[in-house]
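Our next item is chain A:
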Amino acid sequence: MTDSAHMVLMVATVLFGLGLIGVLTRKNVVFMLISVEIMLNAAGLAFVAAGSKWQQPDGQVMFLFILAMAAAEVSVGLALVLQIYHQHKTMDVEDLKELRD
Partner candidate 1 sequence: MSTLFYISSIVAVASTVMVITRYHPVHALLYLAVSFLSVGMIFLSLGAPFVAALEIIVYAGAIIVLFIFVVMMLNLGRETAQQEKEWLQPKVWVVPSILVLILLVEMIILLFSDNKDIMRISVVDPRKVALSLYGEYIIAVELTGFLLMAGIVGAAHIGKHKRSSLHRFLQNGENGNGKAHTGVPPEQVSNEQTVLHD
Partner candidate 2 sequence: MILVLMIGILLLGGIACWLVAQRSAMAARYVALIAVIMAFVIPLGWFIQNKPAITGANKWLVQYQANWIPAFGISFHLAMDGLSFLLIQLTFLLGVLAVLCSWNEIRERSGFYFFNLLWTLAGIAGVFVAMDLFLFYFFWEVMLVPMYFLIAIWGDFNRRYAAYKFFIFTQTGGLLMLLAILALYFIHGQQTGNYTFDYFALLNTTLGGATGRWIMLGFLIAFVIKLPMVPLHNWLPDAHSEAPTAGSLILAGLLLKTGAYGILRFVLPLFPQASAAIAWWAMLLGVVGIVYGALLAFAQTDLKRLIAYTSVSHMGFVLLGAFAFNEIALQGVVMQLLTHGVSTGALFVMAGMLKERLHTRDINQMGGLWTAMPQMGGLALVFVMASLGLPLLGNFIAEFLILMGSFPVNPVLTVIASVGLVLAALYSLRIAQKVFMGQLQVVSERPADLSAREWIIMACLTAAIICLGLYPQPVFDLVKGAFFVTGYQLPVAGVSN
């Protein structure tokens, strides 16, 4: 058995799926953010794999950008988490239901 791009891709997909499960099952906002990080990471993995496949640096470059974006996102996200905790004294997203039909 050889390393194929598909193998890496499969790992990435599995990780991605696990992240998705995490986002879906957790009610805690922090865990949700964590799970999203997993998904972003999986996407980065896929990019790097693709870059290796084509022997281009682009995949890695893209990974860098993902990294930066994840950092920015997490910082805003965590700030929001703080704010929520401050206002609602809970981390449960299910408590955030003031906006609804």
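Worth a mention:
As a working rule, contacts are C-beta pairs under 8 Å (C-beta built on N, C-alpha and C of every residue); 3 or more make two chains touch, one makes a residue touch a chain; residues count from 1.
Picked so that all candidates are chains of the complex that A comes from, given by their letters.
Source: prediction; values computed, not measured.
Here chain A touches, in this complex, candidate 1 (chosen among 1 or 2). By the touch criterion stated above, chain A contacts candidate 1 in their complex at residues 1-11, 13-15, 17-22, 24-28, 30-31, 33-35, 37-38, 41, 44-45, 48-49, 51-53, 55-61, 63-65, 67-76, 78-83, 85-86, 91-92.
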